[in-house]
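The structure appears below as structure tokens.
With one protein chain held back, the other chains of the complex are shown just where they sit.
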Amino acid sequence: MNRFGRDATSPLGRRGASLRPGAPDQRTVSGTAPVGQVLVRLMFAPGSSTLESTHSFLAAYTADRLPAAVAQRVSLAAYELLSNAMNYASLSSDVVLEIVQHTDRTIVRTANDAIAARIAMLREQVDKIRSDSEGAFVQELKRSMKGGHTRAMLGLARVAFESGLKLDLETTGQRVRVTAELRRDERR
Amino acid sequence: MTNLETLKRPDLSTVKIEFTQANSLKLSGTITSKEPDKSLGAFFRTVHDAAVSGRLPEVRLDLRGLTFVNSSAIRMFIDWAMWLANEQGHRYRLRVVTSPQITWQRVSFSTLAHLAGEHLIIERTP
Partner (left out) sequence: MSKPESHRMPKSPLIFMRFRPVWTYVDGIREFCRFFCETTFGETDVADRASVVVQETLENAVKYSGAGDDAELELTIESRGTEIEFSVSSLPDPVHLGTLRDELSSIASQTPEEAYVAAFLRAASEPGAASRLGLARIRHEGKAELSLREEQNGRIRITATSTI
């Protein structure tokens, strides 16, 4: 089961997890990892121009919903992950964005289809960022100043270096999922 | 003669109230507050009372700039139509200028027109 299978896909049926900071984790009956609570899930049609308006809405939503130290970083992550997904998703693919709250972490993730070459490029970039987020950020910043490189890669580097979220990438065939995770003990 | 422009208008964040001509009121924006009758509805009542006491022949209400309202706001227009229909004193004409492109106006005022008396005139102007 991939990590998404553990998270709540049916929030109404899984209200065991609490949103209250400090509340104890509530494991499922089988003793598996605690389920998260989906706060927002959006599915965008292929090619739709929704980024800026969505960002405005999510910035307001997270500012009200999450602690201040978390909200801005999560909002930035949502923007950059969505921008990245919109840029390289296959034209026929929907793009799904989720913000999921666990007791010990907040997760932003996107899912979409992409061609193999783009997935490979993305995987390489995420690996670079995971191994050295500052180095990757500086490199992408230099590239973007020279022009010619997609801004989306600078965005992912920002999420990791500037906002301190942990990036991850999973693929199932053509389906790619990018996750940015902020653990509670990493909140500044 | 009564000048409606002297009436104090409520200061609302989402809806702009203007007097565009003599006895002509224009609303723009949206109305989605929980109890719009307490502010805007109360203002409508002062306009109605002033029109009655001043024996105005007509009050023109231009709503073409009012792009969205909630049902509590629609209720205020029903109330106004009923004040006029039930008025025992001077009955003025209330001319409501609506946009055929704005769904809530098209739907609500065609319904209201059937219920209100002849003193309510619904104008559909782009």
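We call the chains A and B, going by the order they appear; numbering starts again at 1 in every chain.
Just so it is clear, contacts are C-beta pairs under 8 Å (C-beta built on N, C-alpha and C of every residue); 3 or more make two chains touch, one makes a residue touch a chain.
The structure presented is a predicted model; accordingly, all values stated were derived computationally and were not measured.
Undergrad: Determine which one of B:40, B:94 or B:112 touches the chain that has been left out.
TA: B:112
Undergrad: Touching the hidden chain in the full complex, which residues of subunit B are there? Just list them.
TA: 14, 30, 32, 34, 68, 70-72, 74-75, 78-79, 81-82, 103-104, 107-108, 111-112, 114-115
Undergrad: Take the complete complex as the reference. Which residues in subunit A touch the chain that isn't displayed?
TA: These residues of subunit A touch the chain that is not shown: 9-13, 15, 18-20, 37-45, 48-50, 53-54, 57, 60-61, 64-65, 94, 96.
We take it that only the chains that are shown with their structure count from here on.
Undergrad: With chain centres defined as C-alpha means, what is the inter-centre distance between subunit A and subunit B in Å?
TA: For subunit A versus subunit B, the centre distance works out to 48 Å.
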